[in-house]
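Note that one protein chain of the assembly has been removed; the remaining protein chains are unaltered in position.
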Amino acid sequence: MTIAFYIAAAVAVVATALVIINLNVVHALLCLVISFLAMAIVFYVLGAPFAAALEVIVYAGAIMVLFVFVLIMLNTGGAAIQQERHWLTPWIWVGPIGLSAILLGEFVYLLWRAPVTATSGALVQPRQVGALLFGPYLLAVELASMLLLAGLVGAYHLGRTDRQETDKHGGKGR
Amino acid sequence: MLNLLPLIPAFPLLGFAILFVTAGLLPKRWITTIGVGSVGISALLALIVMFAFLGAPQPYTKVVWTWIAVSGFTPHIGFYLDALSGLMMLVVAFVSFLIHLYSAEFMSTDEGYSRYFAYMNLFVASMLVLVLADNLLFLYLGWEGVGLCSYLLIGFWYRDPVNGLAARKAFIVTRVGDTAMAIGLFILFTNLGTLDIQPLMQQAVAHWPVGSGLPIAAAALLLGGALGKSAQLPLQTWLPDAMAGPTPVSALIHAATMVTAGVYLIARTHVLYDLAPPVQTAVAAIGALTLLLAGFSALNQTDLKRILAYSTISQVGYMFLALGVGAWSAAIFHFMTHAFFKALLFLSAGVVVQRLGEEHDIFKMGGLRKRLPLAFWSFLIGSISLAALPLIDAGFYSKDLILWEAWSDGALGPWLWTAGLVGALLTAIYIFRAVFVVFFGPVRLEPTGPTGWRIAVPLVVLSILALVGGFVEIPPYLGNVPAFSRLMQSALPAPPAAVTAGSSSELMLSAIAALIAVLGVVIAYIAFRRRPAFLQAMVQSPTGLALQHFWETGWGFDWLYDRVLVRPFLWVARKDQSDFIDSFYTGLAVLSRAAYQQLSASETGRVRRYAAGITAGSIVLIAILVFA
Partner (left out) sequence: MSVVLMQHALLLAMVLFALGTIGVLMRRNLIVMLMSVEIMLNATGLAFIAAGSRWGQADGQVMFILILALAAAEVAVGLALILRLYQRLGTLDADAADSMRG
């Protein structure tokens, strides 16, 4: 089973790399979905099936779909690809890669110095997760629900356009 | 009666306060009444107090309240009356009253009428404080007050910038002296622990041996202050320019009272000068040099008031000469007679100038003898007294006394006497030059306008005083009336007995001096009435022109000070225009502004930049956590 971990990890890394390099946004989106699916497999191998299921349903299923909807609404088209090509000059890479490399380096150093440990290999049942959620982490759950409510209201309010604005922009938006 | 003493400076001060607050809103008659009346009441009170004092000549002190009360230093607002301050007070108050009366008519058409009387009242109050103060700090208050009023009154017609410049020059030059005096006061206080004059003098005698460093320093610094106020060498340059003020101001401040403040100071602190013989010799030497210098300069002036200004410098030089040889009461006697005849000269000159429509050049005047008889006789009497023509005038007795006491003073005596004699000759020549040029000869400019009683009365009174004021001190060979010096003895040390006793040499020297004075009149008569062409020819030669110019500009002192002091100062000021000393503080502002601009440039508004910043920051934080 460990081999599955490594394969899925490789897929995830490659897909993520493709996401950030891709000129076409829709293609990047799809690559990201693949990355999330690979992540779900990793979660399963690590003994967290519930998390794996949630990853697929919520992350790849809901959040990415949101992205797709927005892209459809924006409807940028071929001009966007040209624009991206224009933006992504070779020199752009240097700074971000440098910074990230340093960050990565620090963490690798930390991992290097830590004692070698392994996961327990046990499968954590959803029942256990549910018991924790309704037990010690009850408050966190309530807070998360508040957060979601706030996000809901905020997104609704921001997404709404008034009559005047629509007229100004010549009927764009909703 | 003596406890009326504090009221004497209080009334002019009150007058000033009223006129200052109402600032020209009062009707003219009220202003006159307040302005002249306050000084009149002051003069009356001075007379009453002086009479009471003469009845029982004891020094009298009246402390009104404590000014400052710091540990060990408690100067009071206190007034001290003895023969010296009493006489000064009387002369100042009385002459001031006459001049105020004169001003009421002289300045009647001026738009600054109220302001004028306010300043004059403040001046009289300050001068009275100066002479009556019982401690040196209070005296310094009066000293500064008269300096301030001098500035305000010289620059009275402030719309003309020349007047402002003259006022500024006066203030700055006297400031140099005032600073020296302040340092002298510091030395006195730190070493002797008090500034009250009488205890100070006793402390000085008790603690300081004759000729030691401290009294020399203190006396020299106080002398510096006196030189500034009294316009002696090297601080004499301000007085001729101070003639830019109205004539009554010149009469009061720059002839009769303020310029004698230095004389009063030295007389008051004579104990210090007795403890510092080198400084006293310096006083005499400065007096002698100044009177010669000013005499030569007065001879070459064409402005009537400038002649009188240089004459004042010269006569105060005589007073300093007297102080320097230890003839304290002779100096005060000369102060009194000088106040009378110099005020008289200025006031009559003022009449002449005003009637001729503000014409100051004597060579544009002429023949005013018949046109302005009052001015002529006043000026003539004043000139006679100034030149010290024998017997008939007050100036003769005082100048004679000074010359005799100068001769009797040790090794330097004969030199000082010679200087005084040459000065007397020059005095006679220059003042009669003015008399002959202005009042004799053909009429060049017609005078206009009347002269009222308020101008006539002071002129008449001063004329009488200039003639008879000297009879209080008649030398032994003429009748021996030492009333004045007897009065002064209660306050000032008397000259040695050999001097006061009559001697034939005194008579002889006196005769020489009288002859010299008459000779001067004769020379002036010949040079300016009979043979003016001869003098013109002598002057036209190259050396003659150069000498005349040199003497006319006061022996080049203005030029010297301009080159040595004013120009370097202006150069430094110009160099410091951007105030590089201040650049440390402005540099901080500039630095923070630059830092702000740098930081502001880092706020590009772009999200990616901010994200990069966050990443870099987190890298640093993690590095600190990991490696430290």
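To keep things simple, chains are lettered A and B as they appear, and every chain counts its residues starting from 1.
As a working rule, a residue touches a chain if its C-beta (ideal position, glycine included) is under 8 Å from a C-beta of that chain, and two chains touch if they have at least 3 such contacts.
Keep in mind the model is a prediction, meaning the values are calculated, not measured.
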{"item": "In subunit B, positions touching the absent partner", "value": "600, 603-608, 611-612, 615"}
{"item": "Missing-chain contacts mapped onto subunit A", "value": "1-2, 4-6, 9, 12-13, 16-17, 19-20, 25, 28-29, 32, 35-36, 39, 42-48, 50-51, 54-55, 58-59, 62-63, 66-67, 70-71, 73-74, 76, 80, 83-84, 87-88, 92-93, 95-97, 99-101, 103-104, 107-108, 111, 114, 116-124, 128-129, 131-133, 137, 140, 144-145, 147-148, 150-152, 154-155, 158-159, 161, 165, 169, 172-173"}
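Just so it is clear, only the chains that are shown with their structure count from here on.
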{"item": "Partner subunit B, residues of subunit A touching it in the complex", "value": "95-96, 99-100, 102-103, 106, 109-110"}
{"item": "For the subunit B and subunit A complex, residues of the former touching the latter", "value": "612, 615-616, 618-619, 622-623, 626"}
